[in-house]
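Below are the structure tokens for one structure; questions will follow.
Up next is chain A:
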Amino acid sequence: MTLLGFLVATALFVVQARNLFVSVILMGLFSLLVAGLFMVLDAVDVAFTEAAVGAGISTVLFLGTIALVAPKERPVAPRSRRQLLPFLVVGATFALLIFGTLDMPLYGDPNAPIHVYVAPRYLEQSATEIGIPNVVTSVLASYRGYDTLGEITVIFTAALGVMMLIGRGRKFPRRRRETDEA
Partner candidate 1 sequence: MINSQLPILQVMVPLLAASLCAILPFRRLTWLIALAASLAALAISLNLLVLVLNDGPISYALGDWAAPWGIEYRVDALSAFVLVLVSALGSIIMVFAPTSLAREIDADRVFLFHAMYLLNLAGLLGMAVTGDVFNLFVFLEISSLSSYVMIGLGRDRRALTAAFQYLIMGTVGATFYVIGVGMMYMMTGTLNMADLGTRLPEVAATRTVIAAMAFIVVGLGLKLAIVPLHFWLPNAYAYAPTVVSAFLAATATKVALYALLRIVFTVFGGPAMIGLPVDQILLVLAIVAMFGASAVAIYQTDAKRLLAYSSLAQIGYMVLGISFLSATGLTATIIHLFNHALMKGALFLALGCIYLRLGSVQIEKMAGLGRRMPWTMGAFVVGGLSLIGIPLTVGFISKWYLIQAALERGWWLVAALILLSSLLAVIYVWRVVEVAYFQAPSDDMLQLREAPAVMVVPVWVLAGANVYFGVNPQQTIRAAQSAAAALLGGGG
Partner candidate 2 sequence: MSPETAIIAALAVPALGALLIGLAGRVPNLREAITLTTAAALLAIVISLVLAWFDGARPDVTLLEMIPGLSLRFTAEPLGLLFALVASSLWIVNSIYSIGYMRGNAEHNQTRYYIFFALALTSTMGVALAGNMLTLFVFYELLTLSTYPLVAHHGTPKAVRSARTYMGVLMATSIGLLLFGMIWTWQAAGTLTFTPGGVFEGKIYQPLTGILLALFVFGIGKAALMPVHRWLPAAMVAPTPVSALLHAVAVVKAGVFAVVKVIVYIFGVEHLRTVINFDWLSIVAGFTIVAASVVALRQDNLKRRLAYSTVSQLSYVVLAAAILVPISVAGAALHIAAHAVSKITLFFAAGSIYTAAHKTEISQLDGIGKRMPWTMVAFGIGALSIIGLPPTIGFTSKWLILQGAFEAQNSVAIGVIILSTLLNAAYFLPIIYVAFFRSESGEAAPHGEAPWPMVLALTATAGLTVVLFFAPGWPLALAQELAGIVR
């Protein structure tokens, strides 16, 4: 689980880096680490996806964006009141999360509810019901195929949305200059 510790450290760096470029590159690294972790946790499909998406697409998108906008972050204003509230919110959420974990089944416990209910059927029956060995695929595409339909609808929505917002031929004048002078 050193990997997790490493992840936390990377995440801290990502958040702290003032240079957005550095931040984004580290973010790519972070995604790769996450993908690695997923491999360790037997989630090969997820690892594959995370590597492709997190380290690949997201990074490209981020780079594209910071190339267009300022590459540096302004230092967070040291106003105590603005800093206090986020800390409180985060602290409360954290406490709730930890509180929530206390009654969780232990990590890797084969008798955890999720391993004894519903899921076994996938592992046991999918060979006869669907006939393909990759259970992730059979769940993804058949048992819960509808989620996947939703998923590509999400992509579809996002792609159309980006087209609408910043696609070519948009007629919004560049208002930056006006406001700078005004």
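As a convention for this text, contacts are C-beta pairs under 8 Å (C-beta built on N, C-alpha and C of every residue); 3 or more make two chains touch, one makes a residue touch a chain; residues count from 1.
Selection rule, in plain terms: all candidates are chains of the complex that A comes from, given by their letters.
Here the structure is a predicted model, which is why all the values come from computation and not from measurement.
Note on this complex: chain A touches candidate 1; the remaining options among 1 or 2 do not touch it here. Remark: chain A residues 96-97, 99-105, 112-119, 121-122, 142-147, 150-151, 153-154, 156-158, 160-161, 163-165, 169-171, 175 touch candidate 1 in the complex.
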